[in-house]
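Right, I'll just put the structure down here and ask away after.
A single protein chain has been omitted from the complex, and every remaining protein chain is retained in its original position.
Should a chain be cited, it is by its letter among A and B, assigned in written order, with residues numbered from 1 in that chain.
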Amino acid sequence: MSLSADDVAKIAHLARLAVAPGENAALGRELSNILDLVAQMDAADTAGVVPMAHPLDMAQRLRDDAVSEQNSRDRYQAGAPAVENGLFLVPKVIE
Amino acid sequence: MQWETVIGLEIHTQLATQSKIFSGSSTAFGAEPNTQASLIDLAMPGVLPVLNKEVVRMAVRFGKAIDAEVAQRSVFARKNYFYPDLPKGYQISQYELPVVGKGMVEITLEDGSSKRVGVTRAHLEEDAGKSLHEDFHGMTGIDLNRAGTPLLEIVSEPDMRSAKEAVAYAKKIHQIVTFIGICDGNMQEGSFRVDANVSIRPKGQAELGTRAELKNINSFRFLEKAINFEITRQIDVIEDGGKVVQETRLYDANKDETRSMRSKEEANDYRYFPDPDLLPLEIDEAFINEVVATMPELPDARRARFESQYGLSAFDADQLTGSRAQADYFEAAAQVGGDAKLTANWVMGDLAAALNRDATDFAHSPVTAVALGQLVARIKDDTISGKIAKDVFAAMWAGEGGADEVIEAKGLKQITDTGAIEALVDAVLAANPEQVENYRNADADKQPKMLGFFVGQIMKQSQGKANPQQVNALLREKLG
Partner (left out) sequence: MELHERSIAQLSAGLRSGEVSSTELTKHMLQRIRMHDAALNSFITVTEELALTQAKAADARIADGTAGALTGIPIAHKDIFCTRDVRTSCGSRMLKDFVSPYDATVVENLQRAGVVMLGKTNMDEFAMGSSNETSHFGPVRNPWDRETVPGGSSGGSAAAVAARLCIAATGTDTGGSIRQPAALTGITGLKPTYGRCSRWGMIAFASSLDQAGPMTRSAEDAALMLTGMAGFDERDSTSAQRPVDDYVAALGQDIRGVRIGIVREFMGEGLDAGVGASIQVAIDELKRLGAEIVEVSLPNAGLSVPAYYVVAPAECSSNLARFDGVRYGHRCAAPKDLEDLYKRSRSEGFGPEVKRRIMIGTYALSAGYYDAYYLKAQKIRQLIADDFRKAFAECDVIVGPTAPSTAFRIGEKADDPVSMYLSDIYTIAVNLAGLPGMSIPVQPSAGMPVGLQLIGGLFDEARLLNVAHQLQLATDWHRQAPAGF
């Protein structure tokens, strides 16, 4: 398995990571090595096997519909990088 | 070329729970920014979701209301994408295994015929926060109060063939979700949001054309306009030799047009996978039975009952079940008023007109259902006439008190004392000898109309308080 520079750029964009053009090839090689390791899975015959999403055979527990949270905005926003009038600020979103 | 329109709707209904789908934050509308955003809603490191039971109950209620299969096992998945109003970087939704499967609703078309529209599925998911684009030094503000509000997304089959059908279907879903009490249906506040997938194809062609998804539609009127605009646009594009592009388009109500959402042009790859923080949702027979046992009456059943129980016409029953608030209002008023037909006329007539005039609704009416019922009761027991009742209603609407209070304060009690009415009649007849003479000489078929003059005079003298039936009877007797 070998990822092209184009693949690396596409994945990086999906993951919102910046990859400098210079790092692209090296990163592609590292990722390809990992994918080679992963490719060992191909040896397993998994026909008819039920995928296991969870170690425990349990169903989702449900909580009662009750408001349990109080306003803690000031405390929760104490470490926020940019806040004004209680809003988190980000560069302009264009719709 | 003859074109056929194909429309499917995706309706996001905010479920009317107290708390959010995965956290204990309030879902109340209109709070100060981020005051209803808990650790979970903010996606703080290390937090985990736990599913709200009421959300599941509501989904099951909807499933049962549209005769759909309720999945014994459904799975929450993560839909991964970056957006500032999506704090976790993924939305928890249902993908492969939704809670509600195939169902069906029946809509009534303009010509009175009915049509079945398929519901493909309905799935649970969380709402996103809001981006506020007012100017914060060129920045956008993010409010996460809405993040995590429970949504039931109802996806239809592409069964509709015109904007009017789409509106009828959307109204039907709106009616169902409000009647079963799972959504407040408030389109202005975004509790009920409609996206329309619209495509056209040459009439007779089986395969579907390329569709555009219309978003940002916040009323039924705009839904119809947006679809009609889009149909015309697509026909123009194709007839000019172009191709319809699959894209998301925003409806602009001010300009009455749809336009492409450029920022979403990039192909999305949502990388869905089962959310490992949540386990499969299992719904057993007992849970479903409990929901069914407490299921509020569905609109169609209620309409039929209004006809049979209250003897209302099909038209009246249909009108009164237009919304759950209206149907509830009517029933509460009718119970107090003691005359269903008369109550129905008031609810659909004066009350509806007043609500409309003051841009309010049944739930917020200044004249409550009980108050209107008391007014109707006073008409029914002849305390006031129907005409006087309109004045009483106006006073009640203005906040001057209940029916009895207003009648008392304004001295509007009807005159039913035969002696008093006879004196009025005699006085009017004595004052108008010429008219009396004319009446007596007139043909029998013209007399009823001429009688109106005397009635009018007597009512004027009595300031409208004389009982009209008694006045009529006495006049006829005396004019012989």
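List of remarks:
The rule we apply is simple: a residue touches a chain if its C-beta (ideal position, glycine included) is under 8 Å from a C-beta of that chain, and two chains touch if they have at least 3 such contacts.
All of these numbers come straight from a predicted model, not from anything done at the bench.
Listed residues B:Arg271, B:Lys380, B:Arg440 or B:Lys460: the one in touch with the omitted chain is B:Arg271.
Among A:Ala5, A:Leu35 or A:Ala66, the one in contact with the hidden chain is A:Leu35.
Against the chain not displayed here, subunit B makes contact via residues 39, 42-51, 78, 80, 82, 84, 87-90, 142, 269, 271-273, 276-279.
Where subunit A meets the omitted chain, the residues involved are 3, 7-8, 11-12, 14-19, 27, 30-31, 33-41, 43-44, 46, 49-56, 58, 60-61, 63, 72, 75-82, 88, 90-93.
To be clear about the criterion, only the chains that are shown with their structure count from here on.
Subunit A and subunit B have Cα centroids lying 40 Å from one another.
Partner subunit A is touched in their complex by these residues of subunit B: 17-19, 23-26, 32-39, 42, 44, 50-56, 76, 82, 84, 131-133, 136, 138-144, 250, 261-263, 269, 271, 274, 276, 278-282. Interface residues of subunit A facing subunit B in the complex, by the touch rule stated above, are 14, 16, 53-54, 56, 58-69, 71-73, 76-77, 82, 84-95.
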